[in-house]
Structures are given as C-alpha cells and as structure tokens.
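Every protein chain of the complex appears in place save one, which is left out.
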Amino acid sequence: MADKTGRGAGTRRTHKTRVGILGASGYMGGEALRTVLEHPDLELAWATSRQPRPAHHCHPDLVGMGIELIHPDDADPCDAVLIALPTLAAASQTARLLDSGSLVVDLGAAFRLEDRSTWERVYAASHPCWERVGEAVYGIAELHESAIRKARLVANPGCFSSAAILALAPLLREGWIDPERIVVVGLSGTAGAGADLDRAMHHPEIGDNLVPYNAVDHRHSYEIEQELSKLAKREVRVHFTPIYVPIVRGILDSCHGFALRDIERPQLLELYRDFYAASPFVILCEDPPEPDVSWQTRPYPWVSAVAGTNRCLIGLDVDPERGRIAVFSALDSLGKGGARAGVENLNLMLGLERSAGLLGLGLHP
Amino acid sequence: MADKTGRGAGTRRTHKTRVGILGASGYMGGEALRTVLEHPDLELAWATSRQPRPAHHCHPDLVGMGIELIHPDDADPCDAVLIALPTLAAASQTARLLDSGSLVVDLGAAFRLEDRSTWERVYAASHPCWERVGEAVYGIAELHESAIRKARLVANPGCFSSAAILALAPLLREGWIDPERIVVVGLSGTAGAGADLDRAMHHPEIGDNLVPYNAVDHRHSYEIEQELSKLAKREVRVHFTPIYVPIVRGILDSCHGFALRDIERPQLLELYRDFYAASPFVILCEDPPEPDVSWQTRPYPWVSAVAGTNRCLIGLDVDPERGRIAVFSALDSLGKGGARAGVENLNLMLGLERSAGLLGLGLHP
Amino acid sequence: MADKTGRGAGTRRTHKTRVGILGASGYMGGEALRTVLEHPDLELAWATSRQPRPAHHCHPDLVGMGIELIHPDDADPCDAVLIALPTLAAASQTARLLDSGSLVVDLGAAFRLEDRSTWERVYAASHPCWERVGEAVYGIAELHESAIRKARLVANPGCFSSAAILALAPLLREGWIDPERIVVVGLSGTAGAGADLDRAMHHPEIGDNLVPYNAVDHRHSYEIEQELSKLAKREVRVHFTPIYVPIVRGILDSCHGFALRDIERPQLLELYRDFYAASPFVILCEDPPEPDVSWQTRPYPWVSAVAGTNRCLIGLDVDPERGRIAVFSALDSLGKGGARAGVENLNLMLGLERSAGLLGLGLHP
Partner (left out) sequence: MADKTGRGAGTRRTHKTRVGILGASGYMGGEALRTVLEHPDLELAWATSRQPRPAHHCHPDLVGMGIELIHPDDADPCDAVLIALPTLAAASQTARLLDSGSLVVDLGAAFRLEDRSTWERVYAASHPCWERVGEAVYGIAELHESAIRKARLVANPGCFSSAAILALAPLLREGWIDPERIVVVGLSGTAGAGADLDRAMHHPEIGDNLVPYNAVDHRHSYEIEQELSKLAKREVRVHFTPIYVPIVRGILDSCHGFALRDIERPQLLELYRDFYAASPFVILCEDPPEPDVSWQTRPYPWVSAVAGTNRCLIGLDVDPERGRIAVFSALDSLGKGGARAGVENLNLMLGLERSAGLLGLGLHP
C-alpha cells in the first residue's frame, strides 16, 4: 500500500530537474515552493521576490529550512520555471523564459483564453505577448494530457475553473444537460483571495460572514465556457457566482444542470467512474465520508480532506422529479486548483511519472 | 432616530399579553424566549422542557435571569403560544391549544404545506390533525399581513424558505424569470442544524469544512414552490441545495433565475424598492457595506450583520450578456427566519405594532 | 421579568441627553453608536469621521437607519461626548470639550494612568494635556461608582484590564493571593484588534491560528497594576500575556494566583457573590452553562454569551494541592470592556439609572 503514497515513486535520476519559481512570496508561490521541495525528481534552482528575504518570513511553515528568496534579477536560467506573478508581469516574463530554453508553467491567467478580444476585455489590458499564446496548452491533465506532454508552455487553470470543468466535463461530453443554463456557485476559502490585505478578508469582517463577490461575469466564467464548449462541441453558457466563506483552504463548486433526458444516479456514477478511471487525482465519492453522519451528507465531498493535496473529490446527485443534476467538486485552490496541478503539468512536460511528488495524503480532521 | 430602535414603541398597555413557549430547550425555543423577554408588550407566561431546569443550563446568555423551564404538564392556559417542538409533537399539541383559546404560532413544519399528500410524503408521516391545517396562515408578513392579522394559527416558514421567498417574490409576481429553472443554493450556519449532537456538526469535522446535505428534493423546496407559485399564478420549480458552512448564525440564499426579458440593474432595484417599501424588516443593499471593500462586494448583503435581528438584507445583480438575475438574501435562521419572525406574526395577530420588540440592531463586527 | 430587559427602564424625560461620538468609523465608535441609538434616555447628537459618509458604509448592521457620519469640524456642542479616537488625538480634544461644558468619556488610553512618567514611557509620547488628567476617574463602576457619579471626565478601561480587574479585585482586597506573582493570559477575538488592516488579522493568517503578541510588558499591565495595587494597599505585579484567537468578539482572561492561605471553592464563591452583589453586570457562573457538557466545563464562563452585551461572566476554581486559584472572566471588548461600559459610566455621570439601555441579552448559540 505504501507505494500509493508515492514515496520511492518516480524514476530516480542522477540529475534532478532544476526548477525556478518566479514570485514566491505569495500563497501560490509558497505552495509551488513546498511542492518542489518535497518532489523526489525536482530540485529548487531559486525562488524570487522583489524583496529578497528568508522564505519563512513569508511562509512560517518553512522556518528552519534555510531557504532564501532572491531578487528576480539574480535568477539564472534553469530547466523549468513556475510563474506565480500578477497576470501582466507573468505575460511579459514568459517569452524571455521560453526563448532561454526553459519550460514554463504559468500559474496565473496570462495564457488561459484563446480569444484575444475576450482576454483583453476580461483582463482590461492589451496582452503583452499575444503571439506566444498559441504555444500554450490549457493545463488540465484529465483533458489534455498528450498535448501537455508536448507543450513548452502550460497555462494553469483558475481554481474555480479546475473544479467546475472537472465537475461538468463528463455531462457535457455526453450532452446530458442543457448547455446554456448551467449554474455554478463556487465557495472559496480565504487563501484563494491571496496574501494582499483586503477589507473583505480582515478577520473581524469575514470570520462570521459569507462574502459574495463578482457575482456575475466572473473572469473564470470564460475559461470554463471555453473548455466545456470544446467538449460539448457547441457553445456552453456557465452562470457562475463565487462566495468567500470563512475557511482558509479549499474550494467547493456546486454545479447545477438541467437534464435533457431521464437519468438515475447509478448511470451518473458509472459515467464519472469511466471518465476518470485513468486519473490518479479525481476521486468519486460514492459512499459516506463518515457512517455516523446523518445520511443526507452521503455522496458529497469533504473539502477539508483535500487541503494541501493534488486531489479533486467529486460527488453526484439527481432530482429526477425536477430534472436537475447536482455535481459537487472539492479541491484546494493552491493544490489541484493551483501550484500542485502546475507541478502535475510539469511532470508531464518533463516525461516524469504524472503523479511524482503529488500523492501526499490530506489530513482529517 | 432613537425611535427607530423600537424603545418606547408599541402601545404601552396595563395588561401585557401572556405568552407561553412550548419547547424552550433548543436553539429556536431559546430565541423565542429571549425575544419575548425583550418585548415591551409581551410577558413570559412559561417556557417548557421535558427536563425542567434553569433556562441558563440550555442558554448560557440567560445566566443570572432566574428563569426556570417547567414541564409541559405544568403549563397553564395563556393568551398565545409559540411552539418550538418536533413536527409531529407540534401538530398534536396545536388543536388542544387552539381549543383552549390560545393564539398559536408554530415555528416548525406541521402546518406549512397545503397539500396533504405532499406533506405526508415529505415528512414521511400521517398528519395528526390535518383538519386544522385549513386554519393556518403561512407566516410571511410581507405577503400575507392581512390574513395573519385575522389568523389564530400561523405556520412560521422554514429559514431557507423565508430567505428564498423574500428574495424571489418580486421577480415571480412580475414574471421576469423562467419559473421552472430557478436555482437556489442556501448557505447555513450551524445553529440551523439545531442543538442535537451530530457528526457533521462536530467542530473538528466542520470547523474547516463545507457540508452539502439533502442536495436535492429538500423539504423546504415545497414551501418555496407553494408560495412562489401563488405569486406567479403558475407552477414554479425551485431547484434548491443547502450547504452548511462554519459560521454559527445566519443564512445566505443565493438565488439564480433566467431572465425572460432584458433587464438592467436599476429597474431591478426599483422593483424591489417598491415591493418592500412597506416592510420595516426587508432592507435592500444598494451600495457598499464598507467603502474599503474591493468594489466587487458592492451590492451584496452581509450575513454577519443580521445575527440576532429580525432583518432580511437583499442584494441584486444582473448578467445581461448571459441573461441571468442573481438575488442574495441574508437573514438569521433563528431571527427573521425563525423565532423573531414568529413574534412579528404574533404582533399582527395581537393587533400590536408589527415591529414591536423587533427593531433591535445587529452587531458589527 | 420583562423589566429585566430594560425596556421602559430609566426615567422617561421630555428632553433626552444629546450625546456626540467622536470617531465613529471604527469598531469601538460603531458600538458606541448603536448603544446610544438603542438607549431610551440618550439621543444621538452626531457621530464623526474624518471621511464623512453614511454610517452603514462602516457598520453594515446600520444599513437602512439613515445615519450620516459628519466631519468633526461640523460637530456642535452637546451634553456629553464619547471619544473613540487614537490616544493622542483623544487627549488633545478633551480639554476643549470639557471647557465647552460637555461631559466626556474617553474610550481610549489617554487618561487611564495616574503616573505621568509611566504614561509617557508606555505610550511613547509626551501627554498633550497632563494638567487635566487629575480630573479623570478610572471608569470601573464596580469600584468607583460614587466618584464616577461626580466626574466630568471618565477614563474608560482597556478591555483586557476590565476583565482582569473584575476577576482579581476581590482576591486582592482580601489579600488571599501573592500580589507579586499573578499571571494573566488574555485571549482576545479579532474585533479587539480594530478595523485597521493588519497582516496578523488577515483571515488566511489567523483563521486557523493563535497569535500571541506583546507577550511581556503590555500597556494594559500598568492599568491593571495601578487599580489592583489600590485595592491591595500594596504594590501588585501582574504578568500579562495577550493572545489573539480566531473568534470575532469577546475576551477571556484566565487569571492565576498563588494562594497565601488554604481556600476551598465555596469560600471563594461566597467572596465573589458578596463583592458583586450590587453589580447588575458581573455575573458569577456557579453551575454548568449546559448540563450535557462534560462536567469539566462546569464552573467556567461562556464568552460567546456576552457578545454585544454589557455583562462580565466570572468563573472560579481552586487547586488546593498546588495552592493555585484560577479565575476566568469573559466580556465583550466592545461591550463591558469598551463602549457599553462607557455608556454605563455616562449613565452614572448623568444621574440616570446605571443600567439604562444596557440590559440587552446576549445570544446563544
């Protein structure tokens, strides 16, 4: 069983791949940092911050590790780079890194959308290097594994997007729900808001509170629609609303579709079981997280169980009477919805075992 | 301004109305208890528990008040009774109380549904006194004020139902959204789960977690559909999913409807402003809860601000591009979604000022 | 019983006292605001902010109340002023207000210490109007009621100080514990840190965390020592450490003293019962907050039960074997540890009933 934990997994090689992290002072960069540090086949080349300092000044869990964040100007070329910078800064760094021969995984939004006018409207800026967008592969291994293996630039998905796309992909490929009336309510822990101070994230404000924001036309809507439309082979409309809740880590997307045919829960489970049979990281919740829990919570995922992991838990339900399908997907916005998925993509780009360094278990409680 | 707080409100009368509370050891009964204690025109006749004990053994905030919970058998007749018992127990007490001349507000589900077969299927029991259901008025003062004034039995709505009905009533009366494809995701604090111990409410399990339950065909769906269908003058389908979140008090219903015509946010605000012009308790959030909050949270309600109050805050948004209307409503499941709304109904039944004893402000933070 | 809630309490007078609030945009000023609004005998003259705006922009619970924060320059003279400004600003406003004939309650630290050199060292500034400090009475009604009744300037205590002084006063008056080795660990909700954004109060940082700060030589130590030394009639040393915990409202001081004589819990309870017999706001927890709670929590206060109230709950225990007395005191840093205690002091200064407008109950859960 111990193999399942991934220790000893991956092909032990004499030369480890040297990986740099651009922008390691924030939460996403910090997760990239600890994922690389715990990876059997990767070696940290450097991690940067515009304010060089010991890493544990930003990430207290790294106290005693002796890691220093260096200035980006002092970063030498390396095999691969994980970028955790603001969108425009990331976009302007990428061309240089690709040209220097590095593989690049952008953990931000610079290369996620395929339509320029949409990108420039949504991100309210002109794209600094649109000519390279064509090289980017959208980084969901469950959908684009072979393309990611060949890619030199991967656009890592947004956290809500990863959860929603994984939750809805099977239904849209099969055409079982109305593609124009899909409602997704995404609940996010506050880590998803990042390290910058914000009134809505001040503990006295959100500690006992629930904070909807960008309730319509959220930026992630466009990546979700782009990816699901490809699967549906027609235009998909996603009606997405995010709400911050007072937990630190984790996202729970609750996705609601109107069935175009009669479906029972067993067929639905079978569809998802087959669709994700090959994925080490998407796990279907078919029975209770805990037998003592009142039966109602039976088939639903436990978001606390995915914190710090690269796993996505999916749960399913159907209301045959009203013709609705409900899909829940839970992941960590910094894990399978962020930096760890970025390392999963990097594993593929490097020809490593896809799950190398990513099979760590979550905690409970 | 001080009048707004309700001090000195209500007609000071020499004889206060004597109110009894059946089932005062749980959270709903406890809220009924403190609401009656703080009411200028009501006097606590008695509060019961099958295990008689000082009230503060169940409700620590009442320490020092010297209130004793008595056995139901020791409860003498009084002017009005608030019932906070399990559904069947409540149903079987009600006839006796009505016949003894008491006004009755049932804070539970015994009298909420008008269709017997639906009630008996949904509550998986045969109704102990269906013959009295006809006397019950569904207790949302914003919709049924005149009927409540005449009623001797009021069925207080469920917490999610109050929030959803208040959020959607104007849209359905106007016929602005598709009545068959309304999605409501209700987020509930753990107080809504009641005082009985439950694995899903054990702090180590839910403290960092989000717990969907009864994700389809929830009991409250039927009251919401019943009330909204009357307003829409046609059958309404509500696709409702509740999720427990780790806050203690408060509910946030996020309601999503597909627009049947072009609507801009200003028209929507005007509709709601007019619809609730006469209600002292439904407040429209038209501008920011806090100017420093990133603009996105602009028009949305703050659930922490309604804890312990009889207020419902409503916020609105529109996605003209995708044709979706989003309505958020926040209330306290024990306040405007429970015992305080029950006292609002009782005020009307007694010919008191509707807001008597109910204008207390919430807290922030 | 209903009288206990304070409705109808206080002498109804044709002319209400006009009260102004200097600095109403923060949490303390906001609590002062809602306490004045809910007070039967006080009328809000004005509430100020350097950035005039609707009050609900700072305090979402006040949405719909139509209250505007005005610029301090536009504030006209009134009967009494509650000051919730930074220490130095408060100090420099006070003389002017006193000379204009207003009664003043400073909710901050400007007038708490009687020794100038101590004050100037502790607050690292020279005091702008030390000549008026002699007029100030330290505002703990349980200890200084008659002086407060005569005062025109009251220095409201710090939140940790109120809790520690109320917890330890009886023991030090009696000389039952070693006055030089008193350890107080104060746990504070994040509201105590105020509305200014701070890394340590960013939800992702403190949501799952415990944050000690100023672990030695905290400013509040000096007020606690000053007040307890008077009671002990000798110098008292308080070894105080505060820790922020992820709740929003409330403080729990855990106070530990070494017994100078043999003491059993019953004597201790009797001492506190007598000492606080006359106080409407200090309540002794002699039995369980909740019978189902495992016996260990028996005599201890429930901090969640004091949020939004002017109450202080005290619990006691003794370790006869090791000769330690443990006293727990719970209050709301904005309530009995802040603005509500400020209004309690103002009631006394105005000759009103001490408890007028302050008998509101807390909530549970």
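Each chain carries a letter (A, B and C) given by its place in the written order, and its residues are counted from 1.
To be clear about the criterion, contacts are C-beta pairs under 8 Å (C-beta built on N, C-alpha and C of every residue); 3 or more make two chains touch, one makes a residue touch a chain.
Only a predicted model underlies this, so the values are computations on that prediction, with no experimental measurement involved.
Shown chains touched by the hidden one, complex as a whole: A, B, C. Within the set C:108, C:315 or C:337, the residue that contacts the chain not displayed is C:315. The hidden chain makes contact, of the residues C:141, C:248 or C:334, with C:248. Residue-wise, the contact with the chain that is not shown comes from B:204, picked out of B:66, B:86 or B:204.
Here one chain is not drawn; of C:75, C:129, C:143 or C:185, the residue touching it is C:185. Shown as candidates are C:16, C:53 or C:256; the residue that touches the absent chain is C:256. Residue-level contact of subunit A with the missing chain is found at 1-2, 4-5, 7-8, 12, 16, 27, 30-31, 34, 36-40, 42-44, 53-54, 56-67, 190-191, 195, 208, 248-249, 283, 285, 287-291, 302, 304-309, 311, 313, 357, 360-365.
On the side of subunit C, the interface with the absent chain consists of residues 181, 183, 185, 187, 198-200, 204-205, 207-217, 237, 239, 241, 243, 245-250, 252, 254, 256, 258, 290, 292-294, 296-297, 300, 302-304, 307, 315, 317-319, 321-322, 324, 326, 328, 330, 365, using the contact rule stated above. By the touch rule set out above, subunit B reaches the unshown chain at residues 27, 189-191, 193, 195, 197-199, 201-204, 206-208, 246-248.
The criterion applied here is as follows: only the chains that are shown with their structure count from here on.
Viewed as a network of touching protein chains, the structure reduces to a complete graph with every chain in contact with every other.
At the interface between subunit B and subunit C, over half of the residue numbers involved are used by both copies, so each side presents largely the same positions. For the pair subunit A and subunit B, the distance between C-alpha centroids works out to 38 Å.
One finds 46 Å separating the Cα centroids of subunit A and subunit C. Put simply, the C-alpha centre of subunit B and that of subunit C have 34 angstrom between them.
Within subunit A, the positions touching two or more other chains are listed as 198-199, 204, 207-208, 246-248.
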